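Have a look at this one.
With one protein chain held back, the other chains of the complex are shown just where they sit.
Now for chain A:
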Amino acid sequence: MTATSELLGTAGKPAKDTGTLVTPRPAVRRPRPRGWTLTVRALGPLALLLLWWAASATGLLTPDVLASPADVVRAVGELWGNGQLPDALATSLTRSATGLLIGLTTGLTLGVVTGFTRLGDELLDSSLQTLRTIPFLSLVPLFMVWFGINEIAKILLIAVATTFPMYVSTSSGVRNTDPKLVEAMRSFGMSRLAIVRQVVLPGALPSLLAGLRLSMTLSVIALIAAEEINATAGIGYLMAQAQSYARTDILAVCILVYGLFGLCADAVVRLLERVLMPWRRAGR
């Protein structure tokens, strides 16, 4: 603004040498046409699909290694038609969502407690850091012994796996809160709970969302582990069956479904980042 008014000012005066002056041109972000971003994002997956199709069509990729895209589409139709795929999806999604919800809640609570209170830090942090290093896959046999082959074992496995990334991200995010801001809020008489809710958690949101991302990925991995070992329903069960009949088309469908889970999880976090932190786009 100042630059423009200066330029206008000099233009009004007749005999000024402005030969060496230039108009400042800021780097503007040109608005994209609608759908452009989505198209560009889809290019990579489409190229992979094309490659797969070409390899199958030319005979480079034989059906006993991996079915062709057309076969996979046919398999989706078959599985959807006889109700196997919807059932499996519903079962698996319920398991991973329930486990994820438990894990996220636990991780968030523990993270806030250890990040914000000294007693919580002293009491809990070292034990949680120890537990964190245990690979959750090593818990599978133990859970089988404890709970048998039922839903509880699977959901708990997912919950355990997703707790720790959320815990680590939350506690580090909470620890990074500006102590001056907390002190100021306290001086205006804000209660500790209100400070956590209104100042600490919004400030820690970037970390919380990073934790959410990691936990979502792990929830799918834990889901596979839980379903591969002993299940009578779900995507993992579908895979185990397909494996024994060497149905590479169904295997490909299941793998694609897992991929779609990951894609959706990413979209959810992107959306949350935009919706939950409007103040971050306001700054300069």
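Quick note on the criterion: a contact is a pair of C-beta atoms (placed from the backbone, for glycine too) under 8 Å apart; a residue touches a chain by one contact, two chains touch by 3 or more; residues count from 1.
Rule of thumb we're sticking to: contacts and distances are computed from a predicted model.
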Expected UniProt protein name for the omitted chain (select from "Ni,Fe-hydrogenase III small subunit", "Dihydroorotate dehydrogenase", "Sarcosine oxidase subunit delta" or "ABC transporter ATP-binding protein") would be "ABC transporter ATP-binding protein"
Residue in contact with the excluded chain [from A:144, A:185, A:240 or A:255]
A:185
Check each of A:18, A:198 or A:241 against the chain that is not shown and name the one that touches it.
A:198
Mind listing the chain A residues that contact the chain we can't see here?
180-181, 183-185, 187-191, 194, 198-199, 202-203, 205, 277-279, 282-284
